[in-house]
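Just dropping this structure here.
For this depiction, one protein chain was excluded, whereas all remaining protein chains were kept in their positions.
Chain naming follows the written order as A, B and C, and within any one chain the residues start at number 1.
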Amino acid sequence: MDQIAYLDIILRLTIWFLLTSDFSLANIIIGVSIAFLLPRSYTSSGALQDWLRVLWEIIVAIPQAYVEALQIMVRPHNEEEIVRERVKPRRTPGLVFLDIFLITFTPKTIVLKYHEQGWYEVHRVRRRKKR
Amino acid sequence: MNFILIAMILALLIPIYEAWQDNSIWQKMLAFASIATKTSIMILVISVLRDDWWIGVVAVIILSVGNAGLMLLAHLIKRFNEV
Amino acid sequence: MIEFFSYSCIVIGIIFWFWGTLPLIGKRSVLFKLHSLSVADTLGSMSIVFGLLLKIPSEWPLLLLAIITLAIWNTVLGYVLAYCSSGGGEQ
Partner (left out) sequence: MTDSYIYIIIPLLPLAALMLVFQVNPYHALVIRAILGAVAALVYGVLGAADVALTEALVGTMLAITLYLVAVRSSLVMRLGILQEVEAEGEIDLEELIVNLRKILNQHNLRLEIAEYPNSQALEQALMTKKIHATCTKGEPERDRSYHTAIRVRRLFEIMETELTSPVTTLSYVTVSNLEDKH
């Protein structure tokens, strides 16, 4: 709980400083107070390791997304299909959101729907099978 | 750099044409999504070209706000199609 | 050297834009077009902004924020559009 709250506040401060790019004392005070004053959700959050692992996966996903984009560009993928994937156990809503983000971020796959029973419906393109 | 901007304008014309000629509302929404991203990236490029900080800030805000509005619109259209 | 890198990033981004936007005109399903749009609008735009970042590093906070915004919002938007267009029926 505590660590996630720290991550939350750090994210807000990062966005604030990137947006203003001003490190004067007044600006720092305003940013910190805004970060603390904005409402926070008190839902249960997963373990810190899970979050760190997902953050790492996001960093890995960026080059992977470019590789997939190049693959689609070089060889046309014309076949479409809908497959179901299982959600990993013990996922909190935040982690489920990040999972959906990761799947949708890569160009070949898009999450269509998230079922409460623990399934994603994933739409993907692929190359035509040789017959 | 002018050449790059003109190429971007040409790319912007494609979804505009698509929005004009297609009759399905979801295809139009796709075209709008594309236009919203492309225009804000163009504003960003122009702000960098002119070295104008405030136009850049506005471009970033438009980027996020335009997408948020789009999501709201998509949900409303879906809800209204259901009933 | 850096000049060359930044220009090639921007040109790659514009190629992505054209490649991903041209399928919009065809008669494919919404979901298929969404795939190519995610190539164009997310990855292409990220590449363009990265090129700008190399070219003019003095505005780095703004451009970094643009990249983060682009990645998060466009992906979520793709999910929302896919969900809405498939669930609501395509009248």
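To be clear about the criterion, a residue touches a chain if its C-beta (ideal position, glycine included) is under 8 Å from a C-beta of that chain, and two chains touch if they have at least 3 such contacts.
Only a predicted model underlies this, so the values are computations on that prediction, with no experimental measurement involved.
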Quick one: which shown chains sit in contact with the chain that's not drawn? B
Of the residues in chain B, which ones touch the absent chain? 2, 5-6, 9, 12, 16, 19-20, 23, 25, 28-29, 31-32, 35-36, 39-40, 42-43, 46-47, 52, 54-55, 57-59, 61-62, 65-66, 68-70, 72-73, 76-77, 80
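Keep in mind that, in the parts below, only the chains that are shown with their structure count from here on.
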On a CA-centroid basis, which chain has its centre farthest from chain A's? B
If you average the Cα atoms of chain A and of chain C to get two centres, how far apart are those centres in Å? 16
In whole angstrom, the CA-centroid distance of chain A from chain B equals 22
Residues of chain C engaged with two or more neighbouring chains: 34, 62, 65, 76, 87
For chain B, residue numbers touching 2 or more other chains are 57, 60
Sort out for me which residues of chain C touch chain A in the complex. 16, 19, 29, 31-32, 34-36, 38-39, 42-43, 61-62, 64-65, 68, 71-72, 75-76, 78-79, 82-83, 86-87
Residue numbers on chain A that touch chain C, as the complex places them: 15, 17-19, 21, 62, 65-66, 69, 72-73, 80, 100-101, 104-105, 107-108, 110-113, 123, 125
Could you pull out which chain B residues touch chain C in their complex? 4, 7-8, 10-11, 14-15, 17-18, 21, 24-27, 29-31, 33-34, 37-38, 41, 44-45, 48, 51, 53, 56-57, 59-60, 63-64, 67-68, 70-71, 74-75, 77-79, 81-82
